[in-house]
Every structure is written in C-alpha cells, then in structure tokens.
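As you look at this complex, bear in mind that one protein chain is not there, while each of the others sits in place.
The block that comes next holds chain A.
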Amino acid sequence: MPDFSKTLRVLLSASTVIGVCALSQTPVHAEDAALDQAVLDRGAYIATASDCIACHTKPGSQPFAGGLKIATPMGDVISTNITPDPDHGIGKYTEQDFEQAVRHGVRKDGAYLYPVMPYVSYAGMTDQDVHALYVWFMHSVKPVASAPAETTLVFPANMRSAMAAWNFVTTKEEPESGDSSTYDPLRRGKYLTNALEHCGTCHTPRNFMLSEKQDRYLAGTSLDGWYAPNITSSKTGGIGNWSEDDIVAYLKTGHANGHAQAAGPMAEAVEHSTSHLTDQDLHAIATYIHQVPAMDDDMEHQARDSFGKAIEAQDIRQSAPTRIDDLTEMDGQHAYDANCAACHGQTGMGTKDQYAPSLFHNSTVGSARPDNLIMTILHGVQRKTEAGDVSMPDFSGHSDVQRLSDAEISKIVNYVMATFGSGDPHVTADQVAQFHKDK
C-alpha cells in the first residue's frame, strides 16, 4: 500500500476552509407531501443500487443508523446515521442539503465528507433519482435516535477542510440527466456501474492524491487486505472472457460457475445491492462492463479463471492415528486434506452444485496475487442471497471451527495455488500476518 500521509500533508497545504451556506428550506415530512408510491419505489431501488446500507449500517444494528468502522488509507472512518431522525440523523436536511451531501460531499453544516462516501460517483446521479432517494429516506426509513461515535482521524487527515482542495482536483462522475429508467442498455449500464453502484470506488486504483486513476479505470486495486480485481474487458488481466450471463449470475448470486465467487466486501455488495437489481439492469451492467476498455495487468498474464484441473489426489493416509495431543504442524497437502478437502474435495472439484466451489477455474486461486485466497481463509465467506446462504468458516486465530497458524495458512495457500492455480506464490507466515494485523 502506498504511503498516503505525505499525500495528505500536500493536500492540506493547499486547503481552504469553505464557509457554510446552508439554505433555509424546510425538510420534507410525511404529513406535508402527497406520497407518490412510484417515487418511493424508485427511491428504494436507487438506495439499493447505491448500496447505502453497506456502509451506513453496523451489522446487527438498525438500518442506516451508521456506526460501521470503515478502514481507509487515512484511518478508520465511522459511518454516520442517515435515518430521518432530526437530531441524530438527516431529519433536518432539505432536499438541497441532501443533494449537496450525496453529489458533492458537503454536509448540512458545511463540513466536508471524507471521500469514503462515494459522492464523486454519486455526482452522476440524476436530479430525478436524487429526489426519489431523498423522499424515500425521509418517508420510508425508520428514524433512529442515536448517534454513532465520531470519526477521529489523526492529523492531517482529521482536517475535513482538506477535502475541499481534494474535491477541486479529483475527477467526478459527469452528471446524468433525464429519466434514468428510459436509458438504452449501455447508458443505463454505465449509469448503474458508475453513478449508483460506484464500482470504481473499489476496483479503480487511486493516484497519490487518493483520486481514482481514470486511465486505469476498473483495472483493480487493493482494498483493506482484499484485492478488488481488474474487471475490465481484458481477456488476460480482466474478465473479458466472461459471458454476459456469467456477469449477471455473479452479480445476482455472488457466484459464476467456473469463474469466481464473491467474498468479503464484494459478497456484501452482492448481498445488499446487486442481487436485488432487476435482471434487465444486471444485463445493462454486463453490457457496459463488457465494453470498458481492456487494461492489461502487470501481474496477471493469463485469465485468472483459466488455471488448473481436477487432480488425482495422491493417497497420503498413514497407518495409524496420532495421539490427541499431537498438534504438530502439517505440510500443505495434509493441511489441505484436514481443513479444505471435506468441502472442496480431494480433487479440488468442490461440491456437485458448486455450493463449495471448485478450486481450479477459480479466479481467487488462479490469480497471481494470493491476497484474496489468504483473506478468504482468514475471514471465511458469508453471502446470503436468494440463491442461498453461503458460509465458509474462517480459519483465523478467532475461529471456533479451526484455528490455523500463519505458517499453516501459508502452507495451504502455497499448496492450493500450486495444485489448482497459477503456481506456488511462496507466501510466508510473515506475509500472512500482514493480512490480519490489528484485526
């Protein structure tokens, strides 16, 4: 990960404090607006497609009441309460205040939001959709009268005013106009991908100013340990070899047979957002993604899902069981056998229905980067959609199922990638440790 602290100091030196220019309009309330169900439905759908809930809800807590800690290069940002509670949420926001926050990253009191709030993407939202979103938040979201802890970043990142300068230099999504539901598939797909789903927030690498590098649009980058892969149309570096139906299946269920499955933040995006989109919209996204300019990858030179095949597993059984106190660390093959094979099979084929996916023809294993395989073993997979409630346990030091050492995890990663994937990455225990430090 690049060193951002210097970046922010540069940023700060150019910053100016922008004054507050709150507009004195009154917020919309249920009693003074004739509720148009179509507007509410549209707002609900826009909220889903924009995946507001992912960041603004702490797991197990009230929807949109904030409190989720989000790791950023600047430090942990705690999401805010965006329920219509007047004191703790956005209940006093006028539509104009709301629009300023969503599309421009400016809070009602004039302070700047941290760009972990993807307003540079939402900047592309149409007026009609911002209106619908506002009406829906004000009428349909249950107010929650509690405020999450304040974000406390260390200097200089704690200077929200620095964001003004950043906003000045960063590239924002061009605003769209008209009725977004009437767009042709390509335009609709672009709108969904960029303005709503904000795919680039994770999949586009950022420059030294933390702005998305538009010349590497969707070309993949690291994100809090996970690697958000290249999803451009490159047939070697990206997902150019996927069919439109593969992309739709992936976004709908989190799984595309023979290609990839979603874990970590992408599993959340599928669960909360993309799995709820209409098939028509998913096809629109796929249409658009398919024509995103191919970006080759400096590490991936063969499609990530093209590696490996089922293996004839060598019989490694021994004649006698070991004593119950024998916790000797196993080599990669035995550790795979003991921890992975029950679901993914001795051959690596996974289950027949691919609930447990095959490990060959699997982007996570075929990637030249072992990041996502390490993260999957450390964090497991949790993904609930209409297609099922997928769950792989974690194997970290907090697991109830099996606690593996960093050395054991490194051996499994190396064995799995050598056997089913792009080759032995020679990951060390110390490298595995980097993925769970401070967690």
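Simple rule for what comes next: a residue touches a chain if its C-beta (ideal position, glycine included) is under 8 Å from a C-beta of that chain, and two chains touch if they have at least 3 such contacts; residues count from 1.
The criterion applied here is as follows: contacts and distances are computed from a predicted model.
**Q** Choose one: "Ion-translocating oxidoreductase complex subunit C", "tRNA modification GTPase MnmE", "Sulfate transport system permease protein CysT" or "D-sorbitol dehydrogenase (Acceptor)". The correct choice is the protein name in UniProt for the chain not shown.
**A** From the listed options "Ion-translocating oxidoreductase complex subunit C", "tRNA modification GTPase MnmE", "Sulfate transport system permease protein CysT" or "D-sorbitol dehydrogenase (Acceptor)", the omitted chain resolves to "D-sorbitol dehydrogenase (Acceptor)".
**Q** Given the contact definition stated above, which residue among A:109, A:150, A:326 or A:386 touches the chain not shown here?
**A** Touching the chain that is not displayed is residue A:326.
**Q** Would you indicate which residue among A:69, A:142, A:403 or A:426 is in contact with the undisplayed chain?
**A** The missing chain is touched by A:403.
**Q** Please pick, from A:106, A:392, A:413 or A:432, the residue that touches the omitted chain in the full complex.
**A** Here the residue in touch with the unshown chain is A:392.
**Q** Touching residues of chain A against the unshown chain: what are they?
**A** 317-327, 330, 334-335, 337-339, 342-343, 351, 355-356, 382, 389, 391-394, 399-404
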